[in-house]
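The complex appears here without one of its protein chains, the remainder shown in place.
Up next is subunit A:
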Amino acid sequence: PPLPVAKPVPMAAALPGPRWLPAAAALLWACCGSAATDGIQDQAEQFFRSGHTNNWAVLVCTSRFWFNYRHVANTLSVYRSVKRLGIPDSHIVLMLADDMACNPRNPKPATVFSHKNMELNVYGDDVEVDYRSYEVTVENFLRVLTGRIPPSTPRSKRLLSDDRSNILIYMTGHGGNGFLKFQDSEEITNVELADAFEQMWQKRRYNELLFIIDTCQGASMYERFYSPNIMALASSQVGEDSLSHQPDLGIGVHLMDRYTFYVLEFLEEIHPASQTNMNDLFQVCPRSLCVSTPGHRTDLFQRDPQNVLITDFFGSVRKVEITTETVALDPNLVGLETRVPNDEMATEPLKYAEQLPVAQIIHQKPKQKDWHPPGGFILGLWALIIMVFFKTYGIKHMKYIF
């Protein structure tokens, strides 16, 4: 839901009173107005901090079977936070590989808990699962990301992002060095994932991408990314296992993984207007709590993580400002946020415009070449016709020509 961060400008009300009151009020208002104008100028600058206009989330749980309850709970807790912070179901693609809530082994049907003693039911009553059970495959996941979907796919199963979308991709399950296991029968490798993201970049399907993975050796999955504007977080480094948090003796399984548990705790503090930035997210779950070392990767990202709000990815915060002031926009506001490069050469900020020369493609029309019958054919045909004509009607007509 749009959250206007509005600063109401006091209106001069018509009050019965002494004559000087409206004038004084007007003066006061003008002063406030001028103070407010500067504030509005700041606010206007803030609009250009990030380049996105809509948010999407792709949340994937890849594990099947009852003892992988925690993976479903992980995904559902991220789903819950993302929905709470404003991303609507139409912009969330939720993929759950197994049904835990209605699993015959679930002693509390229609619930999925994330805290022991059943403190928090992350299943809720308005979950919309888009890809369920056996539909969660590597192929479907890659098709969702790249958009190469058969025409009969319903909208709820599509990632309809554009070049101004910020996408959150959360994956959880069992993984290893360089791969993630889907459904106990297939794997997606880090190279495939990197290539899928590159396809998305080339097709202008994202503005910025936040990739979070909670599996064993999760950092290996983001090693191979090479497309710009991707920030990645993982629950463990290569060679480490991600551990689960706590079992619930009533349900009989581990309910959550540690990393996501602390991320969920962190996200519960966030509300749509918070200014918490990514650096705080990087600090979530230190080694003492998580046993594994969470990792992150920001070298492909063009903005400073300090300036990236959590709500840029986890929420759908509309930048709406209601004002009656006139604001003069400074054209130099865009592109303020280049990070200071280190020793490497300062690469140009990557922009979509250079990817495909769209202007050239649009304005150049291929010339339609008309087909003409070959000269030999016409000659042969008419020679035959004339020969037959003269054979039938006699040579004597030739004298009229020559």
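Quick note on the criterion: contacts are C-beta pairs under 8 Å (C-beta built on N, C-alpha and C of every residue); 3 or more make two chains touch, one makes a residue touch a chain; residues count from 1.
The rule is short, and it goes like this: contacts and distances are computed from a predicted model.
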Of "F-box and leucine-rich repeat protein 3a", "Phosphatidylinositol glycan anchor biosynthesis class U", "COMM domain-containing protein 5" or "C3H1-type domain-containing protein", the UniProt protein name belonging to the chain not shown is "Phosphatidylinositol glycan anchor biosynthesis class U"
Candidate in contact with the missing chain, chosen from A:109, A:250 or A:380 = A:380
List the subunit A residues touching the unshown chain?
-> 368-374, 376-378, 380-381, 384, 388, 391-392
